[in-house]
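Data block below; observations after.
A protein chain is absent from this complex, but the other protein chains hold their places.
In this document, chain identifiers A and B correspond to the written order of the chains, with residue numbering beginning at 1 in each.
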Amino acid sequence: MNRAGAIAGRIAQIVPTFFLIGLVVFVLARLLPGDAVSAMLGDRATDETVQRITHQLGLDRSILSQLVAFLAQAAQGRFGESLAFRVPVASLIVERLPVTLMLTGMATLIALCLALPLAFVAAMTANRWPDILIRTVFQVGLSSPVFFVGLVLLTIFAAGLHLFPVGGYGEGFGEHLYHLFLPALTLALSFSAVIMRTLRGSILAVLRAEFVDFARAKGLSSRVILLRHVLRSAAITTVTLVGLHIGSLLGGAVITESVFAVPGVGRLMVDSIFSRDYPVIQALTLILAVLVSLTFLATDLLHGWLDPRTGV
Amino acid sequence: MKRRLSIPFLIGLTILTVLVLCALFPDLVAPYDPLAFDYTAMMVAPNAAHPFGTDQFGRDLLSRTIHAAGIDLQIALFATIGPLLIGATIGLLVGWFGGLADTLVGRLIDLVQTFPFLVLVIAIVAVLGPGLNNMYVAVALVGWVFYARLMRGEVLVQKGADYIAAARALGYSQRRLMLRHIMPNAIRPVLIYLVTDMALAILLGSSLGYLGLGAQPPTPEWGVLVADGKNFFTTAPWMSLFPGLAIVLTGLGFSLTGDGLADLMDVRR
Partner (left out) sequence: MISTIPLTRRATLGGVMGLLALQAGLSQAQAATTGGKLVFGRYADSLFLDPVLTDANVDIWVMTNIYDTLLLPTANGQGTQPGLATAYEITDGGKTVTLTLREGVKFSDGTPLSADDVVWSLDRARDPKAGPWNSLLASVDHVDAAGNTVVLRLKNPDATIIPVLATFNTAILPKKAFEAMPGDTMDDKAKAFGEKPIGTGPFVLVEWKRGSSMKLRRNPQYWRKADNGQALPLLDELEFQIIPDDSTRLLKLKAGELDGVEFVPFARVKELQADPNLRMELWPSTRVAYLTMNVRPTLNGAPNPLANLKVRQALNYAMNKDAVIGVTTLGLGKPMRSFMSSATPLFAPSPLYPYDLAKAKALLAEAGMAGGFDLTCLTLSGNQDNLTNLTLAQQMWSAIGVRLKIEQLDNPTLTAHYRAGTFQLRTAAWTDDIADPSEITSYFAYFPNIASLHSGWQDARADELYLASQREIDPAKRAAQYTEIQSIYNAAAPIVYLYETPYPVAFRAKVKGFVQIPLGNNIFEMASVEK
């Protein structure tokens, strides 16, 4: 197969995916009960006021014409104005997206640093005490509610020992790193447990799998088996998992950002859902979808490179 | 390698047995009515009468934690079984047969997965209304893709493996290859993930509880109990701590049992 052509094909497939996403988001946002204007004006406004503002915002036009307008604008990269904040959606997102990207990036890095080495140790010592200890510790991390872990970390390391700031984002790159460490750690805990467990399982599976026997039977030395199968399988699993969980991580950022007062898109997203701020919901979902799709593409390419048999 | 019931597996089984007993017979185990107020014993620290302390209504937290076991085991099961069955089946089929169905399902998986998971669940629960049943629906609509993707990936790996080539050479049928050879090997990581996912499901319940969209009061549910206790964290930490420990212990029980089962399933022919 022509690799470049295949990649181009994948990219070509992404475009209709985006169109579909736009459609789904638009419909989902409109399915939410209640409407933006009532939410904005509250229960004390008169019906005339609600009607007037609804008209002003163009929300009384037919759904179809709103959809067409939305898709046409989105195709040009324009997303309109936030209903709640009355500023361009783009400026809101430009302010916040880097924060969330940095947070999830740091969380992924921390999770990998914790999980990779320990997964190998656990698999090599399967069901002996290092393995049990490692699994138990990760399980505690996995099973703790994010908001609770966040609160405990804040109470101990920030408010208690003053090692980290309690929340916020700071100014400048170094400050950002410093402010985002605890939230990233919080976000990483459950993710690292997922990686560790799956990786441990897949390493064990390779070690015990039939094809290792086949390979042995073919006369390959055990070291080659380890190198070829275990490492490759581990890499595939890791890449798959990271790709698989980017969406979850971005979603998990919702609560983490709330607890740590991090001004990212996760919080903006939930606030927008809860205020029916359609333009923000639509734009954010689309942009996140683009990012996640690109991650998937990268994952698949890596996958293909690591294991040529699966193709692109 | 010798097969036997490992100690961790037994520990896991014990934890789950205790939990199931609590879930089945809460009234026999719990010392108090989990909904009964006691204005004379509000926010009491753990003591002999209330080993887990009481909440701001004077309700006994041990009894509430025990009564929550049923709900939380239900969450762990209901929020994962649907996605597992749907996802694994689809993943196996499209992974093995490939072709147009594979491409279409692949795009559908991508489509669902491009939405941040929690946000999508929140949106769906917002549409359907808060509560556990709607949470299950939301999770089933979204969660199957994790299993499908994982299963499909494993099937592709196994499909290309040397032993399949060998088995093909032996002239085995497609069905036999898929069900007898590919599936048992490909399902293992999926089952391992399932166990993790059960713990995650309980956590999702608690995240929704934090936002007020999870189990509705006065139903005691661990995640909601932790979330409720959060405001009293500095003055009455036991309110969050014990339900939180219950979540951790349950997660541990699932994972130890799951790993043990995975080992047992790994019997060679």
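By definition in this document, contacts are C-beta pairs under 8 Å (C-beta built on N, C-alpha and C of every residue); 3 or more make two chains touch, one makes a residue touch a chain.
Just so it is clear, the structure is predicted and the values come from calculations on it, not from any experiment.
Who does the absent chain touch among those shown?
A, B
Which residue from A:41, A:67 or A:116 sits in contact with the chain not drawn here?
In the full complex, the listed residue that touches the missing chain is A:41.
Sort through A:135, A:245 or A:276 and give me the one touching the missing partner chain.
A:276
Touching the hidden chain in the complete assembly: which of B:72, B:110, B:228 or B:259 does that?
Missing-chain contact among the listed residues: B:228.
Which of these, A:32, A:74, A:110 or A:239, touches the one chain of the complex that we don't see?
In the complete complex, the chain left out is touched by residue A:32.
Just name the one of A:13, A:66, A:136 or A:155 that touches the chain not displayed here.
Of the candidates A:13, A:66, A:136 or A:155, A:155 is in touch with the missing chain.
Touching the hidden chain in the full complex, which residues of chain A are there? Just list them.
Residues in contact with the chain left out: 32-36, 38-39, 41-47, 49-50, 52, 56, 84-87, 92, 95-96, 147, 151, 154-155, 158-159, 162, 165-169, 258-261, 263, 267-268, 271, 273-276.
Spell out the interface residues on chain B facing the chain that's missing from view.
On the side of chain B, residues 35, 37, 39, 42, 56-57, 126, 129-130, 210-213, 216-218, 228, 230-235 touch the unshown chain.
Note that in this section only the chains that are shown with their structure count from here on.
Take the average of all CA coordinates in chain A, do the same for chain B, and state the distance between these two points in whole angstrom.
Inter-chain centre distance comes to 20 Å.
Where on chain A is chain B touching in the complex?
Residues 13, 17, 20-21, 24, 28, 31-33, 127, 132, 135-136, 139-140, 142-148, 151, 155, 190, 193-194, 197-198, 201-202, 205, 208-211, 213-215, 218, 233, 236-237, 240, 244, 247-248, 250-255, 266, 269-270, 273-274, 285, 288-289, 292-293, 296, 303, 307, 309-310.
Spell out the part of chain B that touches chain A in their complex, as residue ranges.
1, 6, 8, 107, 110-111, 113-123, 126-127, 146, 149-150, 153, 156-157, 159-163, 166, 185, 188-189, 192-193, 195-196, 199-200, 202-203, 206-207, 210-211, 223, 226-227, 230, 233-234, 240, 244, 247-252, 255-256, 259, 262-263, 266, 268
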